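After this line comes chain A, so read on.
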Amino acid sequence: MSAEPLLRVEDLKTQFFTDAGTVRAVDGISFEVYEGEIVGLVGESGAGKSVASMSLLRLIESPGEIVGGEITYKGETIFGLEEGPDGELREREDMLTNEEVRTRIRGNEIAVIFQDPMESLNPVFTVGSQLREFIELNRDLSNGAARQEAIDMLREVGIPDPEERYEEYPHQFSGGMRQRVLIAMALACEPSLIIADEPTTALDVTVEGQIIDLVDELQQKYDTSFIWVTHDMGVVAEICDRVNVMYLGEIVEQAPVDELFYDTKHPYTDALLDSMPRPDRTVDELDPITGVMPEAISPPSGCRFHPRCPDARKACKRIHPENREVARAEGYPHRAACIKHDVFGSDYEESVPIENGAGADQQTPASATDGGRGESERTDGGEHDE
Partner candidate 1 sequence: MGLLRYTAFRVVQAIPVLIGITVITFILANLAPGDPVRLMLQGQEVDQEVIERVERQYGLDRPLHERYVTYMVNLLQGDLGHSIHRDRPVTDLLIQRAGPTLLLVISAYAFALVTAIPLGIIAATRRNEPTDHVSRIVALIGVSTPSFWIGIMLILIFAIQLGWLPSSGLVYPWRSPAHYGYSGYLELAFQTIRHLLLPMVALGTLQMATLMRVERTQMIESLQGEYVKLARAYGVPERTILRKHAFQVAQLPIITIVGLNLSTALGGAVLIEYVFNINGIGRLFLEAIQSLDYQLIMGITIVIGTMFVIGVIITDISYAYIDPRVTYGDRD
Partner candidate 2 sequence: MTVYIDGMVRKLPDVSRRYVLATGTAVSATAIAGCIGGNGEDENGEEDIIDPTDYDYDREEPDDEDAARESTMEYTQELERDEDFDPIHSNDAYSAQVYNLVFDGLYEWDAGLDLEPKVAVDMPDVERDGTRYLYEIHEGIEFHNGEELTASDVAHTFMAYQEEDSVNEAQYDMIEDAEAIDDYQVQVDLEHPYGPWELQTMAISIVPESERESEDDREEFNTNPVGSGPFVWSDFEFNEYVTLERNDDYWDDPEPYLQEITFVDNVDEASRVGEIRAGDTDAIADVPNDDWGELEGDDDVRVHISESPSYMHLTFNCRDDAPTGDPDVRRGICHAFSMTDFVESRLGNVAQPLSAPIPPITNDQWGFPLDEWHDEHYPEYDPDQAEELLDGAVDDDWSPTIAAPGDHRGDLAERIVTRLHEIGYEGAQAETLDFGTLLDQTVYNEDPSPDDFQAYLLGWTGGPDPDAYMYNLYHESQVGVNQAHFYEGSDSFHDDIAEARELADQDERYDLYEGVMLEILEELPSLPAYSFHNTMASGEHVRDLHAHPMVQQNPRPVSEYGNVWIDD
């Protein structure tokens, strides 16, 4: 696609500095979001999806910190570093200040829908007043107008008797209703991009369906872009235009949704898809991913997925693949970070397969990292910044 993306993320790195060590929660991800599309960010919990999405709003709290990369939104730099005269990294001059991000980006340009509708609303204020506060803040409306807008929005997201419910408190709403309120909140601020962070995880399946339909409908109506963060491939299939699959802080595959499903390029995506219940498969055919995801504080060397990867070979232990374009579809690149693809030009084919059977199941994160990071080669030649 030729148009400028709404949001461009390049090599974003977010780390948490804890007593136990540095956690590389997001470790160099790049993706774009274009106007009017829904981009999925998929992965198991702990993959860094939420941290990545919060980084976009610079909402990372201590001890976390964005340490590298660039975030550009509508041509403005939300985050960007440059090298200073002494070689140290410093914030670029055109980077928005905290105050600018707060007043110009958060809410009015990029809004968020959080995972837990039960906890996201403040229990001691009425639903309406919370809605109105955010609308007032982000749309420059008067108190009365904001109130009207809030009621309209509540109606829009399918809340019956919005005038009455405006005065009610969150505990008087069901989970699904609260999620509708959060959606109304996001849309009411008229942002260009909404980050939906697992918005349906806490809901039961029927409600989840309703919410997804609602978002789908409203997205088309308002033409808002979405970043849809989820661990559920089913939801992805239903709603997303393009998908980024994350594993341990990295994007391992990036493709339009159909491509991802029908021409999967990364073994992790494969595994995710296999573990997903689908109408075209029986329960017996479900194939959960073996092992657990290692902790981001001590990722395995080489390809981070290799301890769990059915296709892993010796070379995978060594080579840390970047996310490279391996195909193209619908004008978008299909990227994957797996050295089995030719574009990596690695010795994958010659390498000996690793047995990742039952034994690997037991492998603890700590032992998986034996040998440490020092050995890993990065194909992109990137620097470790420790």
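Candidate entries met the following condition: all candidates are chains of the complex that A comes from, given by their letters.
Note that in this section contacts are C-beta pairs under 8 Å (C-beta built on N, C-alpha and C of every residue); 3 or more make two chains touch, one makes a residue touch a chain; residues count from 1.
Because the structure is a prediction, the values reported are computed rather than measured.
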Only one of these touches chain A in the complex, so go through 1 or 2 and give me its number.
1
Write out the stretch or stretches of chain A touching candidate 1 in their complex.
57, 59, 102-103, 105-108, 111-112, 114, 116, 119-126, 133-134, 137-138, 169, 171, 182, 185, 189
